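With one protein chain withheld, the remaining protein chains of the complex are depicted in position.
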Amino acid sequence: MLKSTDNFCRQAVLYFIFIWFGIMVFAPNLLVLLASFLSRDPVWYLRLPLNLQNYAALSDPQLMSVILKSLNLAFCTTLFCLLIAYPFTYFIARFAKEYRALFLMLIIVPFWTNSLIRNYALISILSENGLLNTFLIKWGLISQPLKLLYTDLAVFVGMVYTLLPFMILPLYAVLEKLDLNLLEAAEDLGAGATAAFFRVIVPISLPGITAGCIMVFLPALTLFYVSDILGAADSAIVGSVIRDQFVVIKDWPVGAAINIALTIFMLFLLHLYYKSGNSVDQEQPIW
Amino acid sequence: MEKLPVPLLELKSVTKFFGANKVLDDVDLSINDGEFLTLLGPSGCGKTTLLRLIAGFERPTTGKVIMNGKEISHLAPNRRAVNMVFQQYALFPHMTVFDNVAFGLKMKGLPKDEIEVEVFRALEKVKMNMFYLRYPSELSSGQQQRVAIARAFINNPKILLLDEPLSALDYRLRQEMQIELKELQRDLGMTFVYVTHDQEEALAMSDRVAVLNEGLIEQVGTPIQIYEEPKNMFVAKFVGEINVFDGMVIKVGDNDFETIVEGMFYRLRKPSTFDVVRGSKIKVLLRPEDLLVSKVNDPEAEAPDNALRGVISFLVYKGRTVDLWIQTAGGNMVMATQFFNEDDPDIIYEVNDVVNVSWIKDWEVILPDA
Partner (left out) sequence: MVRRILKYLYIAAVYLVLYVPLLVTIVFSFNNSSSADIWHGFTLKWYESLLTDKSLINSALRSLFLAAAAATSSTVVGTIIAIALHRYRFIGQRVVYGSLSVIMLSPEIIQGISLVMIFVILGIPLGFVTLLLSHTVFCFPFVTVTVLARLKGVNRNLAESGADLGASDVDIVRFILIPLILPAVFAGWLMSFTLSIDDVIISFFVGGKEYEILPLKIYSMVQTGIQPDVNALCAALFFATFVVVMLSYRLVRAKR
């Protein structure tokens, strides 16, 4: 028998949660799903009849080539981020506790300057007279400035730079909790240091690896402003296509269809994530 | 004639399931006003669940909890006139000692000055008034304990529940706190329900003890009844050390019966709790301190009537007493506790000494063979 105010509070809070999730989380996504089956309307954006035409548009060869190129970029970005982030995170997770907080804070600090601005700053580094070319010429490594800016390579660099923290933070969450005794136990049981690392540490950190890969791979498909700022005219990624469908062409149904395809892909990755052991439990921050 | 105690709280055929797991099995118990009742049992016997049922943190699956004649089974903890001292004290870490103790009165909406008077009165009772500005993390576990107790009894509950409150303290402090708690209970005139797995603690502090095992109440009684007249093998073995002998009933008389124990013939008083039947097996139970041991100078001589012959296989000196483990001729290991008697030279026992073991008539406990 709860007090009536307690009961009222409970009811109020639960209604609030249902309404919040209903309107702000479920309804928008269901609307996108619905829109992907509707037809284009020049004034109201959407109208009946229901059809599957929008999904057929996905097979357009021009769109397909953009998607494949974008997937390739996202894959390379993810792999590169993982290779850089893993040893880095492993090292800082081993520091004494009071330093760890500082090192972690140092990763967050750059976020206080908007990522678009930071990407814009990359122009000064990558341009023909930029910092990088200046240094390379000064050190005699190259004689002619390299064409870096407005290439696919520049987009790749921008993506790695922007998304590296999103690989580091989930990895940190698992590696911080790692029990060093496990490594010692493995070595005690006769595993070499390398074997111990790959057979003990890597499997245990798998949830962090998958979470990090999801948090890098999906944005690498969609951060259209990175390719806008650093890329060439043909450096479009999946995100640019979706943006154009909504903002330029104003074809909501096709944009929604691409969005749904992306969502399904995301759910597939999430499924892999939960299958990967999910030892980063739901209530732990993964970053 | 003895005045009948008034039951303050009654549990009527209370059963509690956690999922498919039966934690309490048809428990009946009444708690009298002003008594110190201890729920004693091994871990997992349901004693803590029983306490939480009284506090209101659990609801009985079936059965009733009745206080002063009114059913309170489904009343929330904050509507019950009971308070609890938690095992790990559960002091609010962000509040001072004063604020911790004042919490219950604040919730009742008492005026500030009244709260202050009450809090200091309570803190004085547990000798903690000097520490009222400290935070729990700045107190020793014994001090935290006192604060937790003050925080509970200041609300003047009908019943104060204590869940193994002394288990985190070291041995000496535990002894001191046992006495203090008992004095406090008398001083407050409050009903205490105390949970412990420590039988010594239970016997030392309680007016009555309820022994629990696997969700069942095995026996309720005064410490003396529990110790001297255990109703079954579980109680006998759980409360203190006891020696168990197998016996066979060979003849049953009006007030006594004849039996053979360890090949010796005994005439024992008939137990009041069950009927002994000729030819049936029984258990004869004896506390180590009830056994009489005497050294045998001539091992060839026959053992006297009512005495078992044995050899000391090892012994432990405990200061005031000595524990002897004696291997009997029948092959049993018997433990006997003997007090030192400075006038008696016989008291110097050694391993391999041959001894006779007997006991004072009628001090044995007879139980049916399960």
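Worth a mention:
Here the chain labels run A and B in written order, and each chain numbers its own residues starting at 1.
Please note the rule applied: a contact is a pair of C-beta atoms (placed from the backbone, for glycine too) under 8 Å apart; a residue touches a chain by one contact, two chains touch by 3 or more.
Note that the coordinates shown come from a computational prediction; the quantities given were computed from them, not determined experimentally.
When the omitted chain is restored, the residue from A:55, A:75, A:197 or A:225 that touches it is A:225. The chain not shown here is touched by just one of B:16, B:47 or B:151, and that residue is B:151.
The chain not displayed touches chain A at residues 2-3, 5-6, 9-10, 13-14, 16-18, 20-21, 23-25, 27-29, 31-32, 35, 45, 84, 87-88, 91-92, 106-125, 127, 129-131, 161, 164-165, 211, 214-215, 218-219, 221-225, 228-229, 239, 242-243, 246, 252, 255-256, 259, 262-263, 266, 270, 273, 282-287.
Listed here are the chain B residues that touch the chain not shown: 55-57, 76-78, 82-84, 86-88, 90, 92-94, 103-104, 107-108, 151-152, 155.
Going forward, only the chains that are shown with their structure count from here on.
Note: centroid distance chain A to chain B, computed from Cα atoms, is 62 Å.
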